[in-house]
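Here the complex is missing one protein chain, while the rest keep their positions.
Here is subunit A:
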Amino acid sequence: MSAVIQPAKAPGTADTPRETSGTRLAVRRFLRNRLAVAGLGVVLFFVLFCFVGPLVYSTDQTHTALDQVNLAPSGTHWLGTDAVGHDELGRLMYGGKVSLIVGLAAGALATVIGTLWGAVAGYAGGWIDAVMMRIVDAGIAIPALFILLVVSAITTPGLPGLILILGLVSWLVPSRLIRAETLTLKNRDYVLTLRAIGGTHARAILRHILPNSVSTIIVATTFQIADAILLVAYVSYLGLGVQPPATDWGGMLSAGLTAAYSGYWWLILPPGLAIILVVWAFNAIGDGLRDAFDVRGRG
């Protein structure tokens, strides 16, 4: 019986036996996944590189320097210069900022739209669900790249417009995941009880179903960001990206395409590798989170 008469300790002191919550377990499982932790490290590195880097390694990314174009890497220009004389390392930071901001914002926007759409469809059920999900099917049937090219033929968006368009073409997969989650949650006792005592539908979705789907939402967001960063790279390659003198990694890659045949490897390898590393990192984090939270996701 000795365990029962242990002296009570004030809550919050260091050796209070802490509750091992689901989140804590998930965090522990995540940290044991070496690839996921490596991914986290890569993301942190690139955030520092793009946002703090320019303070340390300051370069002129607005004015052209036509007397020093396509220079090979050297002591003054660590990664050489591009076709209009911009320092390539500085440009990598400058373009990375755009890629990261657009990718994060578009990925988050897509998840928000998809989550609300999927939750409402799954919760409502019946013909509302049927119509909403057929719209999702129709959206999935049209490849995002094709829609983006049609949009590019109509208009040239600014940065907020680009984020909006990317968000609007990529919310479909998360909406399916959240709908599936909602279908299992909406008949739980706490939701049924809430409805029985007169709680509104909005309250059921916002206060119960979405908070209980939070692990699915987090995992979906991570994969969505990876996809969005990749999509930004495609979009710039196809000519709908941010307009010069601003750039992003995809824009740098497509600008370097012709130069690559002249042997100017420093114009394509750095932005290409940066895209691969960051997208890989978000995918690895997503894999790690999915396994840690034990939710169904893609792949």
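General observations
Just so we're on the same page, contacts are C-beta pairs under 8 Å (C-beta built on N, C-alpha and C of every residue); 3 or more make two chains touch, one makes a residue touch a chain; residues count from 1.
In the analysis below, contacts and distances are computed from a predicted model.
For the chain that is left out, the UniProt protein name among "HTH merR-type domain-containing protein", "Peptide ABC transporter integral membrane protein", "Acyl-CoA dehydrogenase" or "Methanethiol oxidase" is "Peptide ABC transporter integral membrane protein". Contact with the omitted chain, checked across A:178, A:228 or A:275, is made by A:275. One of A:27, A:47 or A:238 touches the chain omitted from the figure, and that residue is A:238. Across the entire complex, the residue among A:43, A:144, A:242 or A:255 in touch with the chain not shown is A:144. Interface with the hidden chain, as seen from subunit A, comprises residues 35, 134-135, 137-138, 140-147, 149-150, 152-155, 226, 230, 233-234, 237-239, 250, 253-254, 257, 260-261, 268, 272, 275-276, 279-280, 283-284, 287, 299.
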